[in-house]
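Shown below is the structure under consideration.
Right, chain A next:
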Amino acid sequence: MPSAETSAPARPLLAIRGLRKSFGATEILKGVDLDVRQGEVVSIIGSSGSGKTTLLRCVNLLEEFQGGEVLLDGEPVGYREQAGRRLRLKDRDLARQRAQTGMVFQSFNLFPHLSAAGNVMLGLRKVKGMGKAEARAVAERWLARVGLAERADHAPSQLSGGQQQRVAIARALAMEPKLVLLDEITSALDPELVGEVLATVKALAGEGATLLLVTHEMRFARDVSNTVVFMEKGLVAERGPPGDLFGNPRHPRLIEFLRGTRDH
Partner candidate 1 sequence: MDDLITEAWDARDVILGGLLQTLSISALAIVLGTLLGVLVGVALVYGAWPLRLAARAYADVMRGTPVLVLVLAAFYMPAVLGLHLQPFAAGVLALTLFCGAHIGELIRGALGSIPRGQTEAAKAVGLTFFGVLAHVLLPQALRSLLPPWINTCVEMVKASTLLSVIGVGELLLRTQEIIGRNFMTLQFYLLVGALYLVVNFAIEQAGKALERRVAFR
Partner candidate 2 sequence: MGYTLNFAVVWANLPKLLGGLLLGLELAAASLALGTLIGLAGGFLSVGASRPGRALAATYVAVVRNTPILVIVLMLYFALPDLGVQLAKGPSFIAALSLYSGAYLTEVFRAGLVAVPPGLVEAGKAIGLTRFGVALHVVGPVMLRNVLPALGSTFISLFKDTSIAAAIAVPELTFQARRINVESFRVVEAWTAASALYIATCFLIAAALRGLERRFPKF
């Protein structure tokens, strides 16, 4: 596993600076700062409603945000400055930027009208402009990597929850994104299916993928992450290597939070 502590302090792949986000009058993110370096695995933990999902959705431009900036590989995403005003990018530019990050959702969101392979191929064909045969080959390679080579032509409805989520992971990874966002990807699964999905993510982390994930599985966060981030009330309250954060928590809310979760 690449060690974040010893690598050179190069420019982070993802830099979130002072991110502010409101829904109507209620401010949900109140100035979040967060870095993710190339090859790093960062886990976000925190109580329900602390803004974890919202943060990931801002990074993938599924939400607009009102303040601060998100830099992916140095490029500000979602907005451009013009005459001192912040303007939301056009649909085409947003799409281009979204293609650089992959996202795996809690509820899989597989396209029901496409097969497993079709789900993986859609972005390859329509966004990357790959030919059918090439896209099919890439899709099969990725489905094999998540252990679903035999299920390529199955419809989503013919797959178990765990299998569906692994297809969703293949769909995100096949686009070769710089960064993959994973939001509680095992929360909608039956307990006996959680293991297979987490093992898949762990393997990807071991191969050097850059991951920013939200999880309620503390053991998993401890095993897989270089850095764990604790969010509380729309702010990053504490961050550090998993050993420190779980072994020696300092923020009182984190101590309370960890006491409330059984399996760390």
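Quick note on the criterion: contacts are C-beta pairs under 8 Å (C-beta built on N, C-alpha and C of every residue); 3 or more make two chains touch, one makes a residue touch a chain; residues count from 1.
Quick note on selection: all candidates are chains of the complex that A comes from, given by their letters.
Remember, predicted model here, so these are calculated numbers, not experimental data.
**Student:** For chain A, choose the touching candidate in this complex from 1 or 2.
**Tutor:** 1
**Student:** Write out the stretch or stretches of chain A touching candidate 1 in their complex.
**Tutor:** Interface residues on the chain A side: 60-62, 91-92, 94-96, 98-103, 105, 107, 109-113, 122-123, 126-127, 155, 157-158, 168, 171-172, 175.
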